[in-house]
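One protein chain omitted, others in place.
For subunit A:
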Amino acid sequence: MECALDAQSLISISLRKIHSSRTQRGGIKLHKNLLVSYVLRNARQLYLSERYAELYRRQQQQQQQQQQPPHHQHQHLAYAAPGMPASAADFGPLQVGGGGDAEAREPAARHQLHQLHQLHQLHLQQQLHQHQHPAPRGCAAAAGASAGGAGALSELPGCAALQPPHGAPHRGQPLEPLQPGPAPLPLPLPPPAPAALCLRDPRASAACSAPSAPPGATPPAAAASPPASPAPASSPGFYRGAYPAPSDFGVHCSSQTTVLDLDTHVVTTVENGYLHQDCCASAHCPCCGQGAPGPGLASATGCKRKYYPGQEEEDEDEEDAGDLGAEPPGGAPFAPCKRARFEDFCPDSSPDASNISNLISIFGSGFSGLVSRQPDSSEQPPPLNGQLCAKQALASLGAWTRAIVAF
């Protein structure tokens, strides 16, 4: 089918719809949000399939260049492992450290991702300004940065998001390399929107919430520290009216989902982890590299607590974004969500690739409770609460689920 919009625009439009549905009279419409989530899934599938195809093509090219002198080998090795998209390094801003030249490769292709990244940055900015609402915990890590990790994206197949291209026509647009760097946000989203998408945890430290530099300021820094973001679900007070969700709309690796059951008024927080191609693609995602399951994110998993609705109103008044939702008065303690960096790792995916017909696959998360994670050897073991933060705006898509879940 012809569509005037590309997958990425559809994704952002859909997110906007979900966000605005939160403020519509009459509460969130379950039916409409469910339909929007299907569009998101479809767009994501196409987007990812295109990227995957592109990355694969680049990998093929890279492999042909393997005859280069050894001092280049190191860099290439990281990306040229068989089966791994060579251009992982191309996603510049999301890398830690070097690779700057690598990402210059396809400026055009990065633009889209860059836009998303900008969106994400904006989102972070919002967080920065809201001191009383520290960044959400449980952001998907996406960007495991460990260079050593072999970066081997052997987990790619494990990414549920990486459905085989479902036959949707290739949109014919080259994937644009992600350009690091400033630039005003190209996306017309209102500032509150992305921020609104971000879950907040009052107990999380502010560190996670604030990007260390304003968007534009230091691309490498920005690149190196993917915004602490929108964890799809970690905030308590998440209603379970619609779909929970986390995740990833393709990009981030782990997230928590907190759902409020409207019938029983019990809040449940579930860790989920999901490895996604995009996060793997960012060069040094250790989770992608290692397959061994690591310690799960235990503490907050499946903890239940009562939801106190009164708080939501308060929160909404206080925030610019205005749509965060209540924070529970008590509950499991959450470790501060530190600024996501590429060194952070993301948990392995719990592959649920086969079932794309339900919300779990739509949002790329497997709510399987404990999620295995493989910490980077150079890293401290991450706090249990998963302050892994999404590395791209697409990652923040998980956060918006809060919007649709709130009922």
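The criterion applied here is as follows: a residue touches a chain if its C-beta (ideal position, glycine included) is under 8 Å from a C-beta of that chain, and two chains touch if they have at least 3 such contacts; residues count from 1.
One rule holds in what follows: contacts and distances are computed from a predicted model.
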Among "Transmembrane emp24 domain-containing protein 7", "Serine/threonine-protein phosphatase 2A 55 kDa regulatory subunit B", "NADH-ubiquinone oxidoreductase chain 4L" or "COQ5 protein", go ahead and choose the protein name stored in UniProt for the chain not displayed. "Serine/threonine-protein phosphatase 2A 55 kDa regulatory subunit B"
For subunit A, which residues lie in contact with the unshown chain of the complex? 1-5, 10, 13, 17, 25-27, 29-32, 34-35, 38-39, 42-43, 46, 167-168, 239-245, 257, 259, 261-263, 309-310, 312-313, 357-360, 363, 365, 367, 405, 407
